[in-house]
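Down below is the structure, laid out as structure tokens.
Partial view: only certain chains, each at its native spot in the assembly.
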């Protein structure tokens, strides 16, 4: 049975990627697009790639939360709660791509995002939407009386958590040791608003780190890792799409690389979107481009005392819109890969 | 009813793009992959993006032309006829992505490609596969007793011909005047074989022209334009994908830009893959990326005496594999857009 979906914030990069995926989703029959800034325009006026393909007009956000079966929000941080409240009032599932529903602990949100919850009650029936970690929780919440609210994970936390999770669940890490996530992102991660750091002549052919020791994805990754000490360092690289996270996990005791890889393969053996790469391949962003896959390769340091994981995703798909659709598929009981079966192209 | 397809030359860029599209085509039930150089390997060993998605082994080309309903060849120029002969012997349709079946006139082929036809009889039931120009011929041939052979157009000729065709059919051009096609290609157009011109440090951040006055796509474009004088100048730009053709058509008599655009829109009104852009938009390669669309924008020179057309395609899709699948859809009577409905992403 098909469903009707609304997208708020459809004119941003996260939103438009949702449009691209949902417009071809086999079980989505109708798409309503909301935009705070561009309401009144046709989507193809804002994104020329939709010319003659999609005739949707952008509407006010409030307007689209009507006569739909699910609402996606791709607004910037700090704006989702009011719309979640509206959806919740109509008992419509709400999937938020911002950070607003990612934290169980309001204190952490306040510390890193600077404001308290506006609608604290809503957070009681929200869940962090990393399916590989929380699939059963998501299903359970979807089966409950109240429509679920999904805090869709950040791009860096998705790649980083999927890379660390099997090692942590198998207690390979030395207790108390800090895990380092040294990660890089393509420039779509910064959104559509032009600014100097993303101006072609200054972003092209250059690489930098940013927000060293201070990026907001730190507590999200740390929470996913059970609260152990971590360091997260983001870098900006001249890619359109892609997150590569290089993860250093000090080992509790020696383990052979093949054995570690075997644990990873087994951990993800039923996951439709995680590919643990065979020996000899190293995860890269190219081979997951424009797909919902997360590629993971397993390595050891030269002295064999640190597990080194390389984890790669497309930040716009598994790191944002694709994962949101995966969450929707779980909520509605669709095939989890529905609408997400595009084969990544290497180029 | 679904069909079984074989791809020869599956390990090249044109071939692997066919694999990517056909593996998700709703009416293709089986895919056999042939490769002259990599036979014996799994496709995912050659292209890591297929890891855990496609388990096909690459086979000898001869082997795959068995128990299939259609054969695609993505071999380099000069190698297709022998496999076309095999397919023809079994009365299996054959779609060739090389130049070998693009010319009705053997003399032109000999002049530009340096060798005569090896199998001249085959060319009698071959047709140039630009659907927007030859759809009825393709259908008629597909309806005949002998399985058709399709000469799938070149990338530059596809963008260039689609851009010029409406003006020529409406006789807007000054008789005898030379039409200039100044075009640029992304670097996948050069194939997968590493070479200095495509070595990242020398191709990146640089632009050049090449084969000025001497590129083999000249006679193909000229033939599509009815033999009138043309000049074709290709350029290499640091894009992965894309052809942009800027076309200068001296006008027989003045025409308003809007009227010319109207003629173009009308000419392509029933074409599923050609988008004549509204006034104010200029065709670009980004908005057609990874799709089978051809975007065309219509302009006039400052003095209004020359029609300037900008035509953009993805060289790997509408310029190669996508167009081949479009031809297959026509041959089998499938929906012409089957397997080709991906929405282009702007980035």
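Labels A and B are assigned to the chains in the order they are written; within every chain, residues are numbered from 1.
The working rule: contacts are C-beta pairs under 8 Å (C-beta built on N, C-alpha and C of every residue); 3 or more make two chains touch, one makes a residue touch a chain.
Not measured: the values here are computed from a predicted model.
Participant: Taking the 2 displayed chains as a starting point, can you state how many identical chains form the whole complex?
Facilitator: My count of identical chains over the entire file-defined complex is 4.
To be clear about the criterion, only the chains that are shown with their structure count from here on.
Participant: Taking each chain's centre as the mean of its CA atoms, how far is subunit A from subunit B in angstrom?
Facilitator: Computed value for the inter-centroid distance: 36 Å.
Participant: Going by the contact rule at the top, pick out the subunit A residues touching subunit B in the complex.
Facilitator: It is residues 13, 16-17, 20, 23-24, 47-54, 188, 204-205, 240-241, 275, 277-278, 281, 284, 286-290, 295, 341-347 of subunit A that touch subunit B.
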